[in-house]
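For this depiction, one protein chain was excluded, whereas all remaining protein chains were kept in their positions.
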Amino acid sequence: MARKEPHPDHDLIQGEWTEKTLVEKLLEPVEKPAPRPWKVVVAVGAALTLVWLYALFVTFVKGLGTWGINQPVAWGFDIVHFVWWIGIGHAGTLISAILVLMRQNWRDSLNRVTEAMTLFAVLAAATYPLIHMGRPQLFYWVMPYPTHMALWPQYKSPLSWDVLAIMTYLTISTLFLYLGLIPDLALLRERSTGWRRKLYGWLSLGWTGNAVHWQRYRAVYVLLAGLATPVVISVHSVVSMDFAYGLVPGWHLTVFPPFFAAGAIYSGFAMALTLIIPLRRWYRLEGVITERHLDWMAKVTLASGLGVAYIYLLEIFIAWYAGEPAEWAQQIWRMTGPYAPYYWAMMLINVVLLQTLWFPRFRKNLTWLFVFSILANVGMWLERFVIVVISLSKDFLPGNAQLYYPTWVDWTLFLGTIGFFLFGLALFIRLFPPIAVAEMVHLFHRLRKH
Amino acid sequence: MLYGLMAYFDSPEKLLEALKVLKAEGYRRLEALTPNPVEGIEEVLGGDGRIPWIAFFLGVLGVGLGLFLQVYTTLDYPHNAGGKPLLGWPAFIPVTFELTILTITVGIFLFLLYNNGLPLSWHPAVQAREYVRVLLDEYGVFVYASDPRFDLEGTKGLLARLGAEVEEVRRD
Partner (left out) sequence: MKERRGYEGALEKELFREEFPFGPVTRRGFLALGLLSLAACTPVVRRQGVPYVRQPEWVVEGGEAEFVTAYPHAGFAEPVRVKVYQERPLFLAPLQRAMSPYPLAGLYALYDPARQGKAPDWEGFYAAWRKALGEGETLLVLPRLTSPRLEGLLERAQARFPNLRVARFEAWSLENIYRGAELAFGQRAWPVYAPEKAEVVLLVDVDLHEHPAGYLWWEALSQRRLPPMNRIYAVESGAGLLGSMADHRLALKPSQVEAFLLALAQALGVVPGSPASEYGGFLPVLAEDLRRGGVVLPGPQLSPGAQALAMAINGALKAPVRYVEPPEREVATPKAFAEAERAPRLVWAAEGPLPNLSDKAFSAALSLYPTKAAVWSLPLAHPLEASGQYRDAEGRLWPSQALIQPLWGGKSLEEVVAGLIGEEVPALSPEEKRALVEGRPLAEAQALSLEVSPGLEGRLPPLRQEAPLEIALRPDASLYDGRYRENPYLEELPRPLSRLVWDGALLLGEEDTEALGLLGDIRARERKADPKRPLMRVKAGEREALLPLWPLPGLPKGSGVAPLSHFFHPEGVVWPLELSSTGRHYPLVSTQYHGYLGEVEAVKVLEEAKALEAEPHKEKRVSFYPPWPQGEHAWAMTVDLSRCLGCGLCTLACQVENNIPVVGKEEVQKGREMHWIRIDRYFAEEGVVHQPVMCQHCEKAPCEAVCPVAATEHSDEGLNLMVYNRCVGTKYCSANCPYKARRFNFFPYGEAFVGQGDPRKAKESPLALLMNPEVSIRSRGVMEKCTYCVQRIENTRAKAAQEGRKIRTGEIKTACQEVCPGKAIHFGDLLDPEDPIQAHRKEGRHYALLEEANTWPRTTYLAHLKNPNPKLKEGEHGA
């Protein structure tokens, strides 16, 4: 066969590879002994998870009073972190779903680890609405089931929407991740022995690689990608409606759904960068996660971040333009009140520092990219803090105002979910290949053989 | 006991070619096993056009479920929440949407498993010693010994002529 022009994306896989060496490389995290950083992450994650369990125990035994929430600030760190984690989840679904539809080749080396990130982020997020209830033992009352009281959930409440949105999101991202894993699981099944073989055997569902199965698989995969795309947009929109539906000054804005969606993509990509940059270093994956990949991710971060920054400025404008005293007072409170440092730190990161990503010099500098990705996560945390806590701390009546001080339980619950997230993710990449093997080999074919 | 023959090709083109030849020869009980989807395979082995339709009907079912859930629960225990009308439809959009997606997702996944005959606990092709190659970088054809046209030496020769490395798959 005559050699064609190199594929335009040929540099997405760098280095001399054959299918065999590529597969060996990609399966290294699962098949070779774990590197030291992995052990550290697991240890830290497990420790934090244990502390988390203790904080949960305290919360359940003693009550929500152990948190810092109070009368006007009825939602504190619980909802801040719920929104934060849900937002982080978005990158995975976005990379796996939207980029599939757009036939972006660079997604193939990123989708598995980001989908796993989504799964654990959404799991971490889903704990918050449960534990933030005053009577968490009755959480199932938000589900429609016939009760002896003949009562049903109230479907005009955004919280009821949330329940279904998060359930759908969790289901679709889990299925999506799982579907993508099946061919790899079959490969691992054939390459492993002992309990691992058993585990992969069960999980691979007896996948043989039948070409007809592949056809249907592909059709469903693309279909799920098509479905996940509106879900990923809708979930954070529904979360944003928790606020936009409310009357609280600083919440009651129609721009919230796109605002939250943009913020979610921004924070999700930032978190993906935070995870992928060290992962790539530790597992020597520079050949498959190239600087071009990171550059692309930085560009998406910039684009979504600009959307967020735009709405920050829009919020100020609307508060002034709407002429509603409470809205404007809220804006002033954010800028000059006791929480002003939080607000300005958010503006500094998400508006000013974000602009560095315009320049290739900064985008190509992995140290800066890594530092910025962490900063962006802090910035998005601050944004949620501004929206949830600062808005509630002072609303319509001056007599309502009250500040919020988180307690050690609040902080521990947060650190605990981070621990759970890291622990889960570390175990995941030890058990399942962090880069989709079948898809990478397929991509390799397309790039090299055609 | 002989299950059949496993033929390994080193490129999808050879696989497609071989499949065409085998079909022309009248072989019916055979399976193509590949590490990733092969373009053009549906022309040889036939495609499945049902998936979009199933998804569509699942979607209709999801919309119905979503609306039924909300309308029924509202009317079953009517109460005044914030002075909004009982069947305030704009408030029903998000749940209907999410339930639609949920129904399609779960339904189509189950359909995929059903249609592909998964989960599958045992398959003769997997018994091939070199089977892992078709999951890695080679393209395999498994011809069942139960095929009426099957003839151990003849079929083996045919496959070898088509450029394959052939393995006999037997019960150990």
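Going by the order they are written in, the chains are A and B; count residues from 1 in each one.
Assume a contact is a pair of C-beta atoms (placed from the backbone, for glycine too) under 8 Å apart; a residue touches a chain by one contact, two chains touch by 3 or more.
Since the structure is predicted, the reported quantities are computational estimates derived from the model, not experimental observations.
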| item | value |
| --- | --- |
| Residue of A:Trp17, A:Trp38, A:Trp52 or A:Trp75 touching the missing chain in the full complex | A:Trp75 |
| Residue of A:Lys25, A:Lys156 or A:His293 in touch with the missing chain, whole complex considered | A:Lys156 |
| Chain B, residues in touch with the chain not shown (by the definition above) | 77, 79-85, 88 |
| Residues of chain A in contact with the chain not shown | 62-65, 67-75, 129, 132-136, 138-139, 141-142, 149, 151-154, 156-160, 162-163, 242, 245-248, 324-326, 328-329, 338, 392, 394-403, 405 |
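Rule of thumb we're sticking to: only the chains that are shown with their structure count from here on.
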| item | value |
| --- | --- |
| Intercentroid distance (Cα basis), chain B paired with chain A, Å | 30 |
| Footprint of chain B on chain A - complex, ascending | 18-20, 23, 144, 150-158, 160-161, 164-165, 167-168, 171-172, 175, 179, 183, 186-187, 190-191, 205-220, 223-224, 227, 230-231, 234, 238, 241, 438-439, 441-442, 445, 449 |
| Chain A-facing residues of chain B, complex | 11, 31-38, 41-42, 45-48, 51-52, 55, 69-70, 73-74, 76-77, 81-82, 84, 88, 91-92, 94-95, 97-99, 101-102, 104-106, 108-109, 111-113, 115-116, 118-123, 125-126, 131-132, 134-137, 140 |
